[in-house]
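Apart from one protein chain that is not included, each protein chain of the complex appears where it belongs.
Chain nomenclature is as follows: A and B, assigned in order of appearance, with residue numbering initiated at 1 for each chain independently.
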Amino acid sequence: MKKKIITVMLAVAMTASLLAGCGSSSSTSTATADTAVAATSAAATEATSEATAAATSAGAAAATEATGGMDATGKTFAIVVKSAGNPYNEKEIEGFKAVIEAAGGTCISKEPEAATADAQVSVIQSLISQGVNSISIAANDENALQSALQDAMNAGIKVSCFDSKVNADSRQTFVNQAGTQEIGQALMDAVLDISGGSGQFAILSATSQATNQNAWIDAMKSLMESDSKYANLELVEVAYGDDEPQKSTDQTQALLTNYPDLKVICAPTTVGISAAAKVLQDQKSTVKLTGLGLPSEMAEYIGDDDAHSCPYMFLWNPIELGDLAAYTAIALVNGGITGATGEKFTAGDMGDYTLTDAGDNGSEIILGPPFEFNADNIADWKDVY
Amino acid sequence: MNSKTQKKSIWKTIGKSREASLVLVLIVLCVVVTIMNPTFMSIKNIGEIFRNNSLTMIMALGMLCVLLTGGIDISITSTLAFAGMTIGLLQKYDILHNTFLLFVIAMAIGIGCGVLNGIIISRGKVTPIICTMGFMYIWRGLAYVISNSSWASGADVAGYSDFGQSAGPYVILVVVYVIFFIMMKWTKFGRKIYAVGSNAEAARISGINVNNTLTAVYGIMGLLAGLAGALSVSVYASAQPNMQYGKEMDVIAACVIGGVSMSGGRGSVVGTFIGALIMAIIAKALPLIGIDSIAQNTIKGVIILVVVILNVVTQRMMDKQNLERRAM
Partner (left out) sequence: MAGKSGRTIQSVQKNSLKSTLLSWEGALAILFIALNIFNSIISPSYTVTNVLREMPKYLCEIFMLFPMAYILILGDIDISVGSIVCLSATMGCFVCNTGLPVGLSFLTCLAVGTLCGLLNGIILTTFTELPAMIVTLGTQIIFRGIAEITLGSGGSVSLKNTAGYNAIAGKVGIVPIVFFLVIIAAVIFTVILAKTTFGRKLYAIGSNRTAAHYAGINVQKCRLIVYTIMGLMAGLCGMFLTSALFGANTTTGQNFEMDVIAMAVFGGIATTGGKGNLIGGIISAFIIVLLRIALGQINLNSQLILVIIGALLIIAVLIPGISSSFKAKQKMKAVE
């Protein structure tokens, strides 16, 4: 009996406290949320109907209007990276924050507790609660964020992604670090060049579900089929190191053991390339390495001579990627662009950018071609990022 | 007294034959892999197995002690990351580059973390899995916080990582295993651990300070986790806050495969070594024999489960034999 009473009391207390605790502040903050929604509602309805349909019509008109629109005073911009504790993500935040704050806006940076879509969903929901004006996200899964991001767009928040995209229904536009095709081309040419035109090569990727890596690897494969200059190259295996140093090391060693004639390893992932570089250099292997890596992590391994395992590699500047993501977010919030293909805007001192077709019914903005790091310039870059 | 010695000798024979059956599993595994890929048995490859898995092998010893007392520690890889990240950062910011001192610091951090576990578990009467689960979040989180989203990379730990490429890891591995083999077999402390694990109440009555023993055991676990952190930074030439994430389960699996009982009191250093070696060979061999990387995890899980069940089946057969012998 006593127990029953206590249970009932508990239930009452729980509901009461939930209502009381929240009631006090709800009035004020819903009010602000309402005004925010009202202010952006016109743009929002247009935006949520999404890119393709309205595409061409809006295009040219928006271009002129956008140039002067880089003021973000009083607005809040959120950046969500893939995971915590990764310098590459940290540099993206650094660039994003600098631009937003220079434009007078408030920047919220979010690093989810784990590199999973689950964790990002919670983060997005939290940002919706805070009533931010824009979310820029580097997605851990292309499709899994759709529900959360659509909630955000319905709440009037401008959603753009960078680094790693979400599907066209979950975004307004995508800030792409470099065209998938261009990266595939650069990596294939590097493999061709380093191998001397023929021989075996292998790819050491991140996880099997990494969106970016899979797109680049697919681009490399289709290039090999379509262009006869790669005819003498043989891709023996795509190994996955799961972006863990230990597993990447194991996988690299397995590649070396399994394929004694291997000439080149291509690792389009920052953790994989540094683990592989270390293995090759320690073993004084004749196998050479290329791929995508952070200069600060790879400085030790880049060089033209036999003592270094990586003659050259590529990457874009994550700080600039953050910058461009910020300019894009500001342009979206200010109505300079809506995310339709063909629109143009000026990204501060970075110059003019055009929204192009991303090939998935959505639009994208490409930062530029990947940058080559080699023995000559690595010393200049290793302290930058 | 008489019955006790008799019982002991029975345990001993079981222990021996259990390890014999594990060696059999190990040999079968090696033969199968070698047939599928002859390069597996090369000296270079075996060297790599021991170097890449020295961390798991070392931590398995600490886990052996913890499991012997009937506890468990799932905070070890977080301790490892915290200790490893600390010494990585000390080098990144050019505060300290002395390899020996860095190892000492990592181990000291490890002991601190471990002793804290031990005190809360023994004095606070908290279940080990919950206490270490709390610290699993805490140390890992702190590793992230102190790292401030940066890594210590190849160039930062340039001199230090030479140690990981030298014979260093092997020497440490051998020394630690020899020490533990002697400790568990011939010292009073070793016997205390077994005593606490088989029956804490009896151990208390016979004058063993159970609380201190527990604290020491978790301290040792922490020490080894710190040492593994230092080694990890050295072998992989990088310190990242997420290093060895989730690998505590591999360490526990290694122990259990090696015949260590999770309810305490039963297990040996040799068994642990073989268990850790089986885990290491699984990890190394799966890519070598050309199994699709997507399927590797499933096969790893199946092997763990099969070996563990095999342990139970052989144990049952041995018990049956013993009973029959006794009946005669």
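Structural remarks
Everything that follows uses one rule, which is that a residue touches a chain if its C-beta (ideal position, glycine included) is under 8 Å from a C-beta of that chain, and two chains touch if they have at least 3 such contacts.
The structure presented is a predicted model; accordingly, all values stated were derived computationally and were not measured.
In the complete assembly, the contact with the undisplayed chain comes from B:F135, out of B:F103, B:F135, B:F180 or B:Y236. Interface residues of chain B facing the missing partner chain: 70, 72, 120, 124-127, 129-131, 133-138, 140-142, 144-145, 199-201, 241, 249, 252-253, 256, 262-264, 294-302, 304-305, 308-309, 312-313, 315-316. Within chain A, the residues in touch with the undisplayed chain are 3, 6-7, 10, 13-14, 17-26, 28-30, 84-85, 108-119, 121-123, 125-126, 128-131, 140-148, 151, 167, 207-210, 214.
Assume only the chains that are shown with their structure count from here on.
Centre-to-centre separation between chain A and chain B, using Cα means, comes to 37 Å. Against chain A, the residues of chain B that register as touching in their complex are 37, 39-40, 42, 45, 48, 52, 143-144, 147, 149-151, 153-155, 158, 161, 165, 236-238, 240-245, 247, 283-284, 287-288, 290, 293-294. Against chain B, the residues of chain A that register as touching in their complex are 83-87, 89-90, 111, 208, 239-240, 244-246, 249-251, 253-254, 257-258, 271, 274-275, 277-278, 282, 296-301, 382.
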